[in-house]
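Shown here: the complex without one of its protein chains, the others still in place.
Order as written gives the chain letters A and B; numbering starts at 1 within each chain.
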Amino acid sequence: MARKLKQLYLVQRPPIKSENPKLAYTHAMASQTAEIYLEDGEEVIPTLAMVGDGVYNVVNNQQLMKHYGLNSNENHVQMALLIDLKVLVCKEDLEARGISADRLADGSALGADMTIEVVPFSEIQKEMEATDQILCF
Amino acid sequence: MKLGVILSEAVRTEETYDRLQAEKLSVVLAGNGIYHAVSKKNGKASEVLSKKADFYVLTEDLESRGFTAGDLVDSKIKPIGFDGLVDLIMDQHDKFIWL
Partner (left out) sequence: MGKLTIGVFSSLVGGTTLDFSIRLAKAAKDKGHDVYVWTSGNGTMLSKTGQRAFKDYSYLAKICEELAAKGVEFVACEACAEARGYHKEDTFSVFKRHSMDWYLAKCCQSDKILHIGGE
């Protein structure tokens, strides 16, 4: 049976020490090539949501490549935006950590039309209810 | 939504659990999460148990850590095995998450 599957990737941890946040991005972006394993009419539609310390993943100016030779999660979020994935960031959690909207990653330099959406947690709760599956990272 | 949660940590670092809302919520304490089912720090049960939810504890993980059903701090916590957990996941909830 054809199914358009909605998945919510809930990212709760800061970048780098745990591999989990990066794997949230790489798995979500794999939706672009999942069709090789899918039947006609099937589709996977991921949404990424940063909550708690997960909001640190989308802070801009991450210099992981400069210091460790590794892609940062800022790079990953830019790529996610470039392929039109929806990226939500919890407004209350940004504010609680003193992170202003101008400190968030921007995909426009890569040509992305999508931008990060800063939303109250109530909107993320609605996504949790509307989605078919929730994956916590 | 009917949501099931497996809580696996004794010391929680996520903030998700406190915010979860669901029309039907079940919480399965597994791994080190079982300590929420048996501990009373300074006489107080874990805040985890204050959520409006059905609570379960995984018997294998409870016993692996030296506790039994007789040690549970609240009678609302029901011991289950993997067999029961499969039914919770496959038949009784829309979604299940691991925290």
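Everything that follows uses one rule, which is that contacts are C-beta pairs under 8 Å (C-beta built on N, C-alpha and C of every residue); 3 or more make two chains touch, one makes a residue touch a chain.
All values derive from a computational prediction rather than experimental measurement.
Q: Mind listing the chain B residues that contact the chain we can't see here?
A: Per the touch rule, chain B residues meeting the hidden chain are 6, 8, 30-31, 60-61, 64, 81-83, 85-87, 89-90, 95-98.
Q: Suppose we count only contacts with the excluded chain; which residues of chain A make the list?
A: 3, 5, 7, 18-20, 23, 26-27, 30-39, 42-44, 46, 133-137
As a convention for this text, only the chains that are shown with their structure count from here on.
Q: State, to the nearest whole Å, the distance from the C-alpha centre of chain A to the C-alpha centre of chain B.
A: 28
Q: Which positions of chain B touch chain A when the two form their complex?
A: Touching chain A: residues 1, 3, 13-16, 19, 21, 95, 97-99 of chain B.
Q: If you look only at chain A, which of its residues touch chain B in the complex?
A: Contact set of chain A toward chain B: 10, 12-13, 51-53, 93, 121, 125, 128-129, 131-136.
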